[in-house]
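Taking it in order: structure first as structure tokens, then the write-up.
Excluded from the complex is one protein chain; the other protein chains are retained at their positions.
We call the chains A and B, going by the order they appear; numbering starts again at 1 in every chain.
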Amino acid sequence: MYIIEGRDISVRAGKRRILEVKMVGLEEGKVFSVIGPNGSGKSTLLRVMALLQNPDGGCVYFREERILPRDRIRIRRRTSVVFQEPLLLDATVEENIVTGLRIRGVDAASARKRAKHWLERFKVAHLSDRWARALSGGESQRVSLARAFALEPEVLFLDEPFANLDAPTREALLLELCDVLHCTGVTTFFVSHDFKEVAFIADSTLALFDGKPVQQDLPRNILEHPATERLAQFVGIENIWPARVIEAQPKKILADVKGQRIVVAAAAAQEERIWFSKGDSIKIALRGEKIYCLPADSKNVDAARIPGIPTGYNLWRGKVKSVFAFGDIVKITAECGIEVKISIPAGCLNKYKAGDNIIVSFSTDAPTIINSQQ
Amino acid sequence: MRVIFLDTVFEGLEKAFVLIFSLDREVLSITIFTLKITGTATIISIAIALPLALLLTLRDFPGRRFIISLANLGMGLPPTVVGLWVSLMLWRSGPFGKLGIMYTPAAMVIAQTVISTPIILALSTAALQQIDKKLRWHIMALGATPLQMLFLMLKEARYSLMAAIMAGFGGAISEVGASMMVGGNIQGYTRVLTTAIVLETSRGHFDMALALSFILILLAYAATLWLTLLQQRRYRNVYY
Partner (left out) sequence: MRFFKKPWLLASAMLVLVFAVFLSGCGGKGAKSAQTEASTSGSGAANQEGSTAPAPENRELILSTTTSTQDSGLLDVLIPLFEKNTGYRVKPIAVGTGQALAMGEKGDADVMLVHAPESEMALVEKGAAINRQLVMHNDFIIVGPASDPAGIRNAQDSVDAFKAIAEKQALFVSRGDDSGTNKKELEIWKKAGIEKPEGKWYQSTGQGMGATLDVASEKAAYTLTDRGTYLAKKEKLQLEILKEGDPSLLNIYHVMQTNPDYVKKTNPNAARMINAEGAKAFVDFMVDEKTQKIIGEFGKDKFGQPLFFPDAGKDESSLGK
């Protein structure tokens, strides 16, 4: 049973439809996340689900009960929202939290007690007498979270709460949030454009593009086996190649990528999706960090005899085109008849330079197949 | 000429201080009456302008921009013009002559309300519109009823709203044209600080005029000082 559920939700901006979702539901105690690029309609969906915005079509159900306009405030008081901008009221930190509780009719003494508890939980108790507008971004967002949890919601909505924070702050806060979510077990609707956050925190993820859902799955599956090319790009898959099926076997296909042969084994999660037959056009997506590379000197020209490479691997020869170091990661672009982008940790095999001959290899179950029709 | 001028000022200053600190009965009663008139006008203006400002901020309706532009225009409305219009309305020969409130404090309150309402309306609309639209979602998400929402918005803009009210109060207390025209500057009845200053000056009673002008400045300063202190305390809270 869903605790909160949207059916046939549609939202228009002018004539343009910016959101069209047939069904979206939150299971009790689970973290549900929505990802998508900016402007994909995910924040709109959150506002509709949090009853802050009227959809142009469809309706929201709370515990199987259809929510009528007059119920909105009552239901809102059973949820709480943390937004991207921690726009706190122009008052002290403690007042901010207490005001939220007082609006919902909690008496002053217990409101203060709860405020104290949650400020401590998010390590900002020492700021309770400070003016909320004087806080740093990270501090304000901690207070926002404290306020949201102090309201003891049945459903917690998080609208990109960490988007405006710097990386270390974001990481620290994400860890704490994860911990609190785990302890409280509150049902959560988490919107983000950062697929890494989602992988970390969510039980289930909905990917939204142009207001339409493209895939709903476990976060890991969305990262590993995105359903569309755009989603693949969005979740950071560097290599997306058009290919043609040469031979289709059960749980395995052989395909041609601009002259290079590639073997793709069916990963468990998308087994049912390998139903291609010979001659089909497909797209193959492959993460750069799943590719290994070796210097191609004269002694091991025969790929089969390269030590350390187990069978069941694809092996391509090529030439290094460019090498870029991004902090702890080195990104290599190699030309193997087709452009291959490789990410390797800095420090271990970073002796490559442009023009070097190279052998790239990847496991047969590393790539994923995208149905090229989409 | 210069000597005469200085004589006037120093003599005036001396007498002015005597008048103020001896709590001269006339000076005192004019001051209290001025506060009553302008205070009443300000309260009525607040009662008209604040709900309208909230409406202009929260709702988009046809004519909304027009009202805002009118309010902005009204901010610079010359008091004499207001005096003339209100006079034409309230004279016995005018449409509201039957009420018989021309040359009464009520007429002055009406004129000053007409002067201060656009000021308060324009400034408080600007103040409320400066509140981030997203903050309204925050407040809604806390589960606020519409009434609680209005209160929180007013609270959010309180410093700017105070400034707006003070500007309205200041505009009303310092105007002379309208009060003179609709009040008639009747001794002990419709005489306020500004009209008294005009009269005493034309009578050549510069001491009295100066005393009254000091009180007027003092009142204006007290209001401004209070507001400044309030805003500075907030500034300190937020930025230090």
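Keep in mind that, in the parts below, contacts are C-beta pairs under 8 Å (C-beta built on N, C-alpha and C of every residue); 3 or more make two chains touch, one makes a residue touch a chain.
All values derive from a computational prediction rather than experimental measurement.
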Which residue of B:R65, B:K134, B:K155 or B:R236 touches the chain not shown here: B:K155
Touch with the omitted chain, as defined above, among B:I20, B:I37 or B:A178: B:I37
Per the touch definition above, residue among B:G63, B:G76 or B:G188 touching the missing chain: B:G188
Which residue of B:P51, B:G100 or B:P146 touches the chain not shown here: B:G100
Contact set of chain B toward the excluded chain (per top definition): 1, 4, 7, 29, 33, 35-37, 39-40, 42-43, 91-93, 97-98, 100-106, 109, 148, 151, 155, 158, 162, 184-189, 199, 202-204, 226, 230
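What we mean here is this: only the chains that are shown with their structure count from here on.
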Intercentroid distance (Cα basis), chain B paired with chain A, Å: 56
Touching residues on chain B, where the partner in the complex is chain A: 132, 134-135, 137-145, 148, 152, 155-156, 158, 234, 237-239
Chain B partner contacts - residues on chain A that touch it in the complex: 47, 50, 52, 73, 76-77, 79-81, 83, 85, 87-91, 99-100, 103-104, 131, 133-134, 151, 157
